[in-house]
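Step one of this worksheet: look at the structure below.
Only a single protein chain was left out; the remaining protein chains are all shown in position.
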Amino acid sequence: MIRVSVQREAFDIAAETLALEAAGVGAVATFTGIVRGDDGVTAIELEHYPGMTEASLNDICAIAQERWGLTGCTIIHRVGRMKVGEPIVLVVTASPHRAAALEACAFLIDRLKTDAPFWKREYRGDVAQWVEQKTSDVERGQSWDG
Amino acid sequence: MIRVSVQREAFDIAAETLALEAAGVGAVATFTGIVRGDDGVTAIELEHYPGMTEASLNDICAIAQERWGLTGCTIIHRVGRMKVGEPIVLVVTASPHRAAALEACAFLIDRLKTDAPFWKREYRGDVAQWVEQKTSDVERGQSWDG
Amino acid sequence: MKLVYFARVREAMGSDGEEMEFPASVLTVGDAIDWLAAQSPRHAEAFADRSKLRFALDQRMVKFDAPVTGATEFAIFPPVTGG
Partner (left out) sequence: MKLVYFARVREAMGSDGEEMEFPASVLTVGDAIDWLAAQSPRHAEAFADRSKLRFALDQRMVKFDAPVTGATEFAIFPPVTGG
């Protein structure tokens, strides 16, 4: 079961984990990314490529489901403007085995950061600045290859 | 911030993640263990060692907090009788960095399985049977050493 | 071909896309960028730093050496920064 959503609204972690628990598995892992207030950041804004975003999130879910034998996999990514402390992204994985659920969750968030067409702008008050891709994110994304 | 609870009641994953998000970090990971209906299991019952259980959960939280620089760490473990599909245990970790949150979450659930004094009995209808410790759990718990 | 621009590229171009017919000499993504950069000073500046450009053909990520022929939608954007 794969569920992917790109939305402006906040998400409901309880509802999303419950939906995957309903499959009767043993282990559910989640990852939530939250806007950090580093270096004076007050808000962020996320732009995306409608259509391609959903397709790329579906692709990485399908890869994870196959590789770790997941019974369910959910990615919800918000777009638009979010303040410090607001959630940006939720990844949920379900599997009979805990290591599979946790590893797949790490894979999904790592790959999302290199494969999914989102672009983040940081606001410091009224001043906006595009975020540069981190080399560490690229390396982490590639570390799952082969 | 460490929070440990051993309780009969179910837990609220949304409230628990929100509590750790409030610290203003970038990443929150969770692990939920759920009763599996393998081999005709209909329910489980968990016994524990009051006092020592809480102390040992606090200990592994403190180790994780130190090792991964967590800003928060929560373990809620239920005791008593639970039916198939019910949640047993919740681990929540918060950190500025996603890899730290996810790794610490894996560490905590692995170590909990070898260090915390819980004993699980499986029910198949009215027939109860103590669960044997798995060698794979012991090895996984030890894999974090050194 | 339908060109679409995102994020910093969109801002540099002052537009979220345009229709463009490439000449027959344009075979790959790399050729297309070379050709586009020669169309106007604005294109030249937007596509100046190749290391900061990524591409999708019909919504699939591709590299410089991918053939553009036959594609309907060609997206040009900076490295992605979601999550």
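Order of writing sets the chain letters: A, B and C. Residues in each chain are counted from 1.
One rule holds for everything that comes next: a residue touches a chain if its C-beta (ideal position, glycine included) is under 8 Å from a C-beta of that chain, and two chains touch if they have at least 3 such contacts.
Just so it is clear, the model here is predicted, and its values are computed rather than measured.
Novice: Specify the shown partners of the omitted chain in the complete complex.
Specialist: The omitted chain makes contact with B across the full complex.
Novice: Kindly state which of the options B:Asp12, B:Asp38 or B:Asp115 is in contact with the chain not pictured.
Specialist: B:Asp115
Novice: In the full complex, which residues of chain B touch the absent chain?
Specialist: 33, 46-49, 51-52, 55-56, 77, 88-89, 109, 112-121, 130-133, 138
One rule holds in what follows: only the chains that are shown with their structure count from here on.
Novice: Could you tell me the distance, in whole angstrom, between the mean C-alpha positions of chain A and chain B?
Specialist: Going by mean C-alpha positions, chain A sits 23 Å from chain B.
Novice: Which residue numbers or ranges of chain C touch two or more of the other chains?
Specialist: 83
Novice: Enumerate the residues of chain B that touch no fewer than two other chains.
Specialist: In chain B, 98 touch at least two other chains.
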